[in-house]
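Missing here: one protein chain of the complex. Every other protein chain is in place.
Chain nomenclature is as follows: A, B and C, assigned in order of appearance, with residue numbering initiated at 1 for each chain independently.
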Amino acid sequence: MLGKLFLNHYEAVAVILFGIGMTNLLLQRNLIKKIIGLNIMDTAVYLFLAAKGFVEGRAAPILISNGSGGWLNSSDLYVNPVPAGLVLTGIVVSVSVTAFSLALALKLYEYYGTLNIDEALMKMTEEQVELETTIEKAEEDVLAS
Amino acid sequence: MHEELKNIWKNFFNWVLGNGPRPENEVIPPDPPPDLPFTQKPQDKYSRFHEATIKERYEQWLEIHGLHIFSILYSGLSILTCVVIVCLLLATVAELPPFGHERNPANNEVIRRYVEHGGHETGAQNIVAGLILDYRAFDTFGESAVLFTAAVSVLMILGASRRNKLNKSPSLKSETTSRNFLQRGPPSLDEPILRGVASLSIPAILMMGCVVVINGHLTPGGGFSGGAILSTALILASNAYGPERVHEFYNERTFIVSSSTALMIYALSKGYSFFTGANHFHSIIPKGTIGNIFSAGLILPLNICVGLIVAGTLYTFYSLFSKGDL
Amino acid sequence: MIIIEWLLLIFLIVCAIAVSISKNLLNSVIIFMNYSLVMAVIWVLLRSPDLAITEAAVGAGVTSVLFFLALRKIGQIGHEKENQNKN
Partner (left out) sequence: MINIFAFNIPFASIFLLMITAIVTPLLPKKNRFNEKFSCCVIGLVAILSAYLLYALTNGGQSLAFNFSMGHFPAPWGNELRAGPLEAILALFFCVAMLLSLTGNFSSTAEDIAPNRRQIFCVLVNLLMASLLALTYTNDLFTAYVFIEINTIAACAIVAVKEGAGTTRAAIRYLIMSLVGSGLVMIAICLLYDLTGHLLMQNMHGAIQVLMVTKEYTMPLTVALALITVGLGIKSALYPFASWLPDAHGTSTNASSAILSGLVLKGHIFTIIKIFYRVFGLDVIHYLRMDTAIFIFGLVAMIMGSVHALRQTNIKRMIAWSSVAQVGYIFLGVGLNTVAGVAAACLHIIIHACVKPMLFTAAGGLSAVAGHKKNLHELMGTFYINRWAGLGLIAGAFSMMGIPAFAGFASKLSLTMASFDHPFIVWSLATLATSSVLNALYYVPAVIVVLTKNKNAQNKITAPEPTTLYKFSMFVFLSLNFYLGLFCMPLLRLITRGVNVLQ
């Protein structure tokens, strides 16, 4: 297995990065770090995919002129273009998602003053309790008067 | 022997309940020095004449150590998850077809056609550009839609609310804006070096971006990377000359109109292509000769549209994130 | 060539772990920026120049700028004291 992993070293590194990124995304408590984890996870997948398209000894998928007005288009010359296309799409998706989640994180910070969801939850429940007690007090006051 | 056991048990029981005499082996806390101010003296509850019940002790302990334990648990859990996922995937990777081998399942007839006929079928020299904007154009259309969705959502989340708040309390307006702006000093006024460099480099960056966009079907790059480069020119301009100057020609309305129009052109031209393709109609769009600027059918205009959308969207992101408005 | 490849790959892993354990958010973002740049180099090695350009412009450029702006907005840049409880 180790030998095979050594052979597939790009993929192996990619899945390690994927694991790290996903763990960050799931279990970091700070939102900014979660989002960085998301980015690491996405780039790891893209690395995996790009490594899958690589073929030893072939050129980048841009047609090369054969010197007499034609183009060399033998499929033995170029690496697989499909992963590159998919990853291009994926990068756009990941930057969109990053921007969106950062915007939400800023909004959360605006409301709670923290980037930690658990803390935000705690603050919210505290606020609710406070609100309820003030309402109860107000009601009691009304009743007393 | 029996009595002793009973005694020990009784002492233990009392210790748990928190009443009765102290066990022999308990460490007596030293008395506080007499000159300590009254507020810092240990409370009655914790003096050595009163013992806490086990519940109180547990709560006290939890209060002090709970967060710590929780974070240790959290990081332990995260490391465990990481290790499990990584091991599972590593085992999978070891089974996969070998890296860089030309007989892998992915190198099949699909790739052969892309490479061998991609040139004259799409007219693009850059096979990847032909792939994403012609063979698999639906994905790319979806990708632009993702960008559009994200831009609209960010605009909604950061843009609209701020305006509401300002409307509610106009007195706060100057204060909040200045606080957000001045955190790093005023960006525009006293920075001759920045402005000098910007005036030199902005045309160069714009040129570079345009080249990358326009040559997307010939060389690496294309609408997306070119658009990102163009947006950096806008960001630089906004930093050097102040956001107000950029705002004069690029505001929310411009953004929405330009990106909606560009996306619309994109959608309609791709829709035409999808429609004719599926119904086996002949498309009137010429492919041109490979290698020329005006070749590859729709790819050049599509790249320009994507470039516009991306440049606008990324600048919008920048603008919304830095000052919460466009 | 192979040595460079391995160095870059190991650098990636180190960066990823460093991002996760770094206490300062600004450091994390800077490390992540380096990570993206190295990723761009790796894509050149994998013969995908399109990806390399895009990653350099987007991953190292725009995404990092967004992160910096977000950090500035929440006052994490320039106010070191606040960072301690926000790790």
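Here is the rule we use: a residue touches a chain if its C-beta (ideal position, glycine included) is under 8 Å from a C-beta of that chain, and two chains touch if they have at least 3 such contacts.
Nothing here was measured: the structure is a model prediction, and the numbers come from that model.
Asker: What are the shown chains that the omitted chain is in contact with?
Answerer: Taking every chain of the complex into account, the missing one touches A, B.
Asker: Have a look at B:S75, B:N104 or B:T254 and name the one touching the chain we're not showing.
Answerer: If we include the chain that is not displayed, B:N104 is the one touching it.
Asker: Touching the missing chain, which residues of chain B?
Answerer: Answer for chain B: residues 88-89, 91-92, 95-97, 104-111, 113-114, 121, 134-139, 141-143, 145-146, 148-150, 152-153, 155-157, 160-161, 163-164, 256-257, 260, 263-264, 267-268, 271, 273-279, 283 touch the chain left out.
Asker: By the contact criterion defined above, which parts of chain A meet the unshown chain? Give residue numbers in ascending order.
Answerer: 15, 18, 21-22, 25-26, 31, 34, 38, 41-42, 45, 48-49, 52, 82-83, 86, 89-90, 93, 96-97, 100-101, 104-105, 107-108, 111-112, 117, 120-121, 124
Keep in mind that, in the parts below, only the chains that are shown with their structure count from here on.
Asker: Chain contact graph: line, ring, star, complete or other?
Answerer: complete
Asker: By count of C-beta pairs in contact, what is the leading chain pair?
Answerer: Chain pair with the maximum contact count: A-B.
Asker: Measuring from the mean C-alpha position of chain A to the mean C-alpha position of chain B, what distance in angstrom results?
Answerer: Computed value for the inter-centroid distance: 7 Å.
Asker: Any chance you could list the residues of chain C touching two or more other chains?
Answerer: 48-50, 54, 58, 62, 66, 70, 73
Asker: Where does chain A touch two or more other chains at once, residue-wise?
Answerer: In chain A, residues 9-10, 16, 20, 23, 28, 51, 53-54, 58, 60-62, 83-84, 88, 91-92, 95, 99, 102, 106 touch at least two other chains, as defined above.
Asker: Spell out the part of chain B that touches chain A in their complex, as residue ranges.
Answerer: Residues of chain B touching chain A: 74-75, 77-79, 81-83, 85-86, 89-96, 98-102, 104, 106-107, 110-112, 114-119, 125-128, 131-132, 136, 139-140, 142-144, 146-147, 149-151, 153-154, 157-158, 161, 218-220, 222, 224, 290-291, 310, 314, 317, 320-321.
Asker: Contact residues on chain C for chain B in the complex?
Answerer: So the residues of chain C touching chain B come out as 48-50, 52-54, 57-58, 61-62, 65-66, 69-70, 72-73, 75, 78.
Asker: Show me the residue ranges of chain A that touch chain C in the complex, using the header's touch definition.
Answerer: Within the complex, chain A contacts chain C at residues 9-10, 13, 16-17, 20-21, 23-24, 28, 30, 32-33, 35-37, 39-40, 43, 46-47, 50-51, 53-54, 58-62, 79, 83-84, 87-88, 91-92, 95, 98-99, 102, 105-106, 109, 114-116.
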